[in-house]
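I'd like to ask you about the structure that follows.
Not every chain of the complex is shown here; the ones you see sit where they belong.
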């Protein structure tokens, strides 16, 4: 396939692309849901405002190419938007800045992390976001815009971009919190009684933790480039905030590493528990055998055919022996109990 | 819930909020305990002094909002103060600087770390601290103010803020020391005789160590921002001290990692000890069986019904055999002893 | 052997050396495959264009020395090109810049990484690449040149060199992705049922991961030097891109470390699985023995030769005993089942 072709590589997650349009400045705020794609033309970005075009669904490559023409997006950007296998990256273009990230969410049922690719393009007056399905992952930001909370309404598209990335990074912390919850449940279950499914549960959680880590590692690099960029599209005041994000990604990796360590510890615990249980069973079985060993010897003894074995001819010999064997068995049992082997 | 709402999310730890008021400069020092909240108005900060308002108990959101109005705290700050699930952070606002930290204390009975959220807001002349319950965790600082120790009375609210954070970080070291004590007790107990509870004790201590580490990691980032801030509310001379704090947080993480390693080592030791003990039991049981194996063979031998078995007809055949079997048993016992298998 | 001698040290991978020649600038692009080596002279680099001479096959030392004369390559460079045991390096010479890297590809059949040494020399107008065999590993770059994609046609030989190295580094990511696939297959197989070959498969994959890591480590250093070079042959604008590459090599090492950890985890899992299975077999065997132990005791009991053993003379004594033994066996089986030992 020739490079530069705009081909959707993911699984289509939505039936119809949704387009939302926000326009705001310090004093003004409006929000639209666009019915047909052609409406975009009527909502040309206005320089005095920050214009946020929020596109949900990326399978419609015609629309993407149309957007590319309207907003002068570089062909490489269009190619990246619809390719869901992109590694997180930060790229500066002549006419704007382009970012690709993975948003993560934790599916409690399946105990799996579900990644969604988010593409983000901004220049001074405009920010376009592309996400794979309809769920609004930026509600918090939208509400801050509504309620004028913080300085977000006073700043430009670069700060909005930062806020969105910040929101994503915060989501990573939440996903880690949910994983921690799962780990703690597993821990409690394991300390109570280990069962065979725990092995797989541990293994799967470990995989999810590694998945978070692998997603954060290139994200950290991208944010690093983002924070060090001297692009004209990023105000210096925004730079400080972005640098802070870098520290957060390091924290995420640190937490992920900690979780992996904990899960390794759990696995060790599980293995030792299982083998401990098994050894205990073997011990009980061996003790049963051991108790019968001297008894079997005794019955063998009096099964011998020597001509002269006086005990055999005692009237109560048999019953005395039965009694002795009973005492031996009881004695051994008591001895094993005392030694805490039973 | 709309963002910006001041909603208490923690467990109420105190019945009534306490308010303490300190005012000092190089030559003057006064301390008040405010009876009712309305008294705050009578204690307006005076620019020539450092004013420290120390609030213990954060469940009274009305009071918090009242304070917000009096001291012009940003709504985001108010929201954070009463939300006990905040991650440690450092934030610069237009009118002051806001910090959130976790103070840790180690409950010797439960062997658990008890976190308490501390919020801290300061500007040039004023510092307000918010803590969850009544215990005075800043006694040392209060006394240094009283006794004019160090340069604390000569400096501003920023230095007081630093001193409080420094005090908190010192507490982390103390908590780690207490955990170390627990580890050493566990170690001694384990080297003497491993019992089954050790496994859980090790696991729980490991969790506490990880909890410290997780609390320090964002604290380190916050202190990093604190030390690099060029805010007008932080004197340059204070910056040097804060940078020093950063090194301390790294040390805490380092120590926590060391403890985790030690606890991992203890867990390995415990597992190997337990399995060693179990194997020893199995060995003893097997030795008992092994001693009887040749004896059982012999009694079986003379239980055979061959027509021609001369030994059976010897007068003392039976007793000689008993003697031989006794010697075999003794011989095997001695042999096992010599080989140190018993 | 005297240093400075141009001696081929690898395995000859191709029968005949292939020479490709590309010449391009912003507006112009031409590509030639040279039939005989002497043609090189007719394709002298032209200062207005970027000239890329792509040589595939390095066993022909005569050709290499001839090229050395034509393009004024330092004898040390010629020596390094034909020595396939070079560690990746970056070297500045008076008349150009020389780089040696390993290109990696993953052979799915053999599950082995196949390294190929790539040498790269460039000055302002010229770039020469040397690779061991014919496969075109730079197709993507060649196509970007063709299709004018990105800024590659607008920039000099230094940017082309960067693009090639970037392409190589991207390949490392792909190799790691393929290894990840192998790991996941192994994981699935292992969680289903562990077999003895898994041990070797894990070990071999671990070796491949370590091989990637060992190749990247000096590459990282070379790229570091590359990015920090103030050579006149590297435009400042290219430097930014190269620095980005450095972050990527760190990511590769990070991923390789993660994979090694995962493989270590798999090895632990495998070992525990195998020993678990073995212990289970031992348990079943021991249970069989344990069931017969009391039965054997009973038959021994009634094999004794006491004069007075009333049970022996009951009419149905034998059959009653058979019934009792049957019940004991069934009872033990049920007991073991209930305890989940069977």
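As written, the chain order gives the labels A, B and C, with residue 1 at the start of each chain.
Criterion: contacts are C-beta pairs under 8 Å (C-beta built on N, C-alpha and C of every residue); 3 or more make two chains touch, one makes a residue touch a chain.
None of the values given here were measured: they were computed from a predicted structure.
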**OP:** Please state how many copies of the single repeated sequence make up the complete complex in this structure file, given that 3 appear here.
**Re:** 5
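The criterion applied here is as follows: only the chains that are shown with their structure count from here on.
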**OP:** Pick one for the touching-chains graph, please: line, ring, star, complete, other.
**Re:** line
Original post:
What is the identifier of the chain with the smallest separation between its Cα mean and the overall Cα mean?
Top reply: A
Original post:
Hey, which chain ends up farthest from chain C, C-alpha centres compared?
Top reply: B
Original post:
Centre to centre, by mean C-alpha position, how many angstrom separate chain A and chain B?
Top reply: 26
**OP:** State, to the nearest whole Å, the distance from the C-alpha centre of chain B to the C-alpha centre of chain C.
**Re:** 42
**OP:** Can you tell me which residues of chain B touch two or more of the remaining chains?
**Re:** 303
Subject >> Contacting residues of chain B [partner chain A, same complex] >> reply: 2-4, 75-76, 87, 199-200, 203, 206, 210, 213-214, 217-218, 221, 224-225, 260, 264, 267, 271, 274-275, 278, 281-282, 285-286, 288-289, 292, 295-296, 299-300, 302-305, 309, 311-318, 321
Original post:
What residues on chain A touch chain B, complex-wise?
Top reply: 140, 143-144, 147, 149-150, 173, 187, 191, 244, 247-248, 250-251, 254-255, 258, 261-262, 265, 268-269, 272, 275-276, 279-280, 282-283, 286-287, 289-290, 293-294, 296-297, 300-301, 303-309, 339, 341
